[in-house]
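Removed from the display is one protein chain of the complex; every other protein chain stays in position.
Chains: A and B, in written order; residue numbering restarts at 1 for each.
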Amino acid sequence: MLQDVIEAGNGDMIVNVGPQHPATHGVLHLVITIHGETIKKVEPHLGYIHRSIEKMCESLTYRQFIYVTSRMDYLSSHINNHACALLTEKALQIEVPERAQYIRVIMDELTRLASHQLWWGAMAMDIGALTPFFLAFREREMINDIMEETCGARLTMNYMVPGGVMFDIHPNFVQKVKEFNAHFKQKIDEYDELLTGNIIFQNRMKGVGVLSKEDAISFGCTGPTARASGVSCDIRKLFPYEVYDKVSFKECMATEGDSFARYVVRLEEMKESMRIIDQLIDNIPEGEIQGKTKAVLKPPKGEFYTRVETARGELGVYVVSEGATTPYRIKFRSPGFSNLSALDHIARGQKLGDLVAMMGTLDLVIPDIDR
Amino acid sequence: MSFIRQYLSDVISGVKSLLTGMRLTGKYFIKHKETNITQQYPDNRQELFAGLPDRFRGEVVMSHDDNNEHACTGCTACELACPNGTIKIVTKFDMTPEGKKKKAIDKFVYHLELCTMCNLCIEACPTSAIKMAQNFEHSVFDRRDLTKVLNKPGSKVREGVE
Partner (left out) sequence: MFSLENITNLVSTWLYANLDPTWALVVQFVIVGVLVISLFSILGLVLIMMERRVAAWMQLRLGPNRVGPRGYFQTVADTLKLIVKEGMTPDGADKFLFNLAPFIVMIVSMVIMAPLMFAKGFQIWDVNIGVFFITAVSSVSVIGILMAGWASNNKYSLLGAMRSGAQIVSYELSAGLAILTIVVFSGSLQVSTIVESQADGWWLLKGHVPAVISFVIFIIAVTAETNRAPFDLAEAESELTAGFHTEYSGMKFALFFLAEYVNIFVVCAVGATLYLGGWMPFHIGNWTSFNQVMDYIPSSAWFFGKTFFLIFVIMWFRWTFPRLRIDQLLNLEWKYLLPISLFNLLLATVIAIMGLHF
């Protein structure tokens, strides 16, 4: 074992973190060079969970390929589906009824809440606190139950169809979402009690893994990761889709760019998501839930691009259409991949224990990085 | 002197923040009977199945009535709609009483191991012959058990379904 250390001569040690490692939440493989406890280099290796989703999508019709994208970022599967549905609607100029738009946005925000809750628990587990995981799951379970009742599944909801949503909302939906919001507004204080205020946690997070604004832009980071560095990049604000221009919400920003800023931005985002849901849930208009579409969707020849804000950042879908029933080429711009690329930069010079904390706050979902 | 005051206030605020967290977990420890959130799964099977929402997607089934008749005409709309090739419909030719050949379903083969429960086949079916069942306990010892034939043996298309 120590042969390579001796050969290197400078005391550097190369450690493989992953593909099976408790901190990588999946099959991410990091080859790290450490000097004692200090990290000198982090080299992510991908490909362990590559399922060639882009290639698969090229053989599926515009109705079918939506559901494959649930398996990319499985924590915000609904938002992934949303991006694909938006693309088909843009290409074919399908009018989405207002009721469907409201439902879609509420579902998006519920998905974002569920994703952030899981992130909160998993990140706390990365830095050694095990109890937060169960608190997060207590709230997430309520969202999953709501999803199960209306969409028919708990994680990969498959609720989107081009032109609207698959079913109308369940009669209990409005009531249950309100109950959840009231419950979570109380319980989010416990998150602060248990973790945010904790001195050990603050020392672990503050000043660690600083990503400057310029670096965030040049690495192409999006989502809460970039917003914590002071980059305004919320697609919901910059390029509003559906009814995001009708609701008032704050784009959560911070300027420090360290792990704690990323943590705070995500907690704030949860509160903003609840505000959005509060504004929409009472005002869901009556009407159709699906726009008029043809049985076979054949977008015109050309290139189309849509983007949405997932829980992790900007998800872009780019399609080249040849006028056939299946896309000629499809490309996903996934947020996790760009965010991961910043890891090497922010981890250099930090301690080994911080690498795990940084990975936690970047909120990496491996199937999203490695489609 | 201000250095010492700073030092002491650091210590005190740090200890206070730790005690806040301990109060929360201590509260949960004492009230553990009320705060328990886990489902006792194999013990609560009855209530769990009864409480599953109607829309929950567990597996595709074909509904048969009392005369062992179903509504599937073998039009293969579901087979075309399926993104994963989960459904394979084998057709045969029945002889009608008038002596004409009529296309009918022989076997509705359903590969549960490939299914992602996306509901597209149900949406595509023009005669509502198939639907989603709520069963979610799909583990088997033999992989072949996951390939199912949905139409029951000896069943035929209900009269009047075109």
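As a convention for this text, a contact is a pair of C-beta atoms (placed from the backbone, for glycine too) under 8 Å apart; a residue touches a chain by one contact, two chains touch by 3 or more.
This one's a predicted model, so the numbers in the text were calculated from it and none came from an experiment.
Among the chains on display, the ones the left-out chain touches in the entire complex are A, B. Screening A:V42, A:L194 or A:A311 against the full complex identifies A:L194 as the residue touching the chain left out.
Considering the whole complex, the residue from A:G26, A:G316 or A:G353 that touches the absent chain is A:G353.
Contact between chain A and the unshown chain involves residues 1, 13, 15, 21-23, 37, 124-131, 133-135, 138, 194-195, 198, 200-201, 203-204, 351-356. Not every partner is drawn; the one left out touches chain B at residues 11, 18, 21-22, 24-26, 28-29, 32, 35-38, 40.
The rule is short, and it goes like this: only the chains that are shown with their structure count from here on.
Separating the centre of chain A from that of chain B, both taken as means of CA atoms, is a distance of 24 Å. Note for the complex: chain B touches chain A at residues 13-14, 17-18, 20-21, 23-25, 37, 53, 55-57, 81-83, 116-120, 123, 132. On the side of chain A, the complex with chain B involves touching residues 60, 63-65, 67-68, 70, 131, 134, 137-138, 141, 148-153, 156, 158, 161, 166-167, 170, 190, 193-195, 197-200, 202.
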